[in-house]
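Everything on this sheet refers to the single structure shown next.
Missing here is one protein chain; the remaining ones are kept as they sit in the complex.
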């Protein structure tokens, strides 16, 4: 079903030849390209912004800013990290997990278990 | 209470009488049966245990138990609720989301978006 | 400083005689009454509402309600529990922790450490 999802932020996957031939569903994942690669630039921008927030926290501690104001900034950074995680997870479900379902077999069970564990780790922080 | 708990985790729901006509993949979901129904008893048992914990909290408040001990019990109840949510989510991904992927079309996008939003709500609590 | 904070929802602490005599600061805590006792009725009402939500969850599972709708209700219950915990914590800080600070000595360190650990447990759920 998914055929050519390439492009969008990928410098190199354009020329992958074969995969649209046979009956088998060939996915980005088979080609070693993960779901999130299409939003790579956006992800990197987000992470750089979070890095800036963490450096801001260092400045606040260094300048003896009031504890509560630092805590507010920590909450903002944690929220930004969770929001990044959520977007990554959405793409993972949309691509890797859905691909596993399409391919049939028991792979989907492993993928779902793996994703659930990752969500559990996010919840526990 | 639950009567017809058809073929747990089978990708080919071959023997179900009515809906197996055409070539289309027919899923539990089409039959109005959600992923979690197979663990229904286990879910109900978990929820009754959580209900017991909440009643325990009422007793603690009523008997003027030390605040910190009440907070510890609140953490345990919250953890139990999160753990219930995680199991429900796993079954949802394994059944409803995977089914949508198998059926093809744009349904999978809606399902993934919906699941991600639910995970986001869990994270934010 | 705080002298008679009794009353408010307590059936029995009214007649505690002695402690207002000397120079020492005598607190509710010394009298075995914790910070939250004044909002006891409100706490019990909140907890009964949460208990109702948990029973609602059982009904939803029993009636095969859609997974995502159940997850939404779990989020609401978790939020309600966290909100209860937060109120309890506020009263604990206002009474038990503040009392320990007023009394001087090393008690305050133990109280703060204990409260911080409780907050850590809440965060980790």
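A, B and C are the chain letters, set down in written order, and residue numbers restart from 1 in every chain.
Convention: a contact is a pair of C-beta atoms (placed from the backbone, for glycine too) under 8 Å apart; a residue touches a chain by one contact, two chains touch by 3 or more.
What you are looking at is a predicted structure, and each value in this text was computed from that prediction instead of being measured.
Put simply, the hidden chain is in touch with A, B, C once you look at the whole complex.
The residue from C:47, C:61, C:74 or C:122 that touches the chain not shown here is C:122. Listed by residue number, the positions of subunit A touching the unshown chain are 32-37, 40, 43-44, 47-48, 50-51, 54-55, 57-58, 61-62, 64-68, 70-72, 74-75, 77-79, 81-82, 84-85, 88-89, 91-92, 96, 114-115, 118, 121-122, 124-125.
Even with one chain removed from view, subunit C keeps its contact list with that chain: residues 1, 82, 86, 89-90, 93-94, 97-102, 104-106, 108-109, 112-113, 115-116, 119-120, 122-124.
Summarising the interface, subunit B meets the missing chain with residues 124-125.
In the analysis below, only the chains that are shown with their structure count from here on.
At the interface between subunit A and subunit B, over half of the residue numbers involved are used by both copies, so each side presents largely the same positions. For this pair, subunit A with subunit C, the centres built from the Cα atoms lie 39 Å apart. Look at where the CA atoms of subunit B average out and do the same for subunit C: the two points lie 30 Å apart.
Looking at subunit B, one finds that residues 82, 89, 115, 122, 124 touch two or more other chains.
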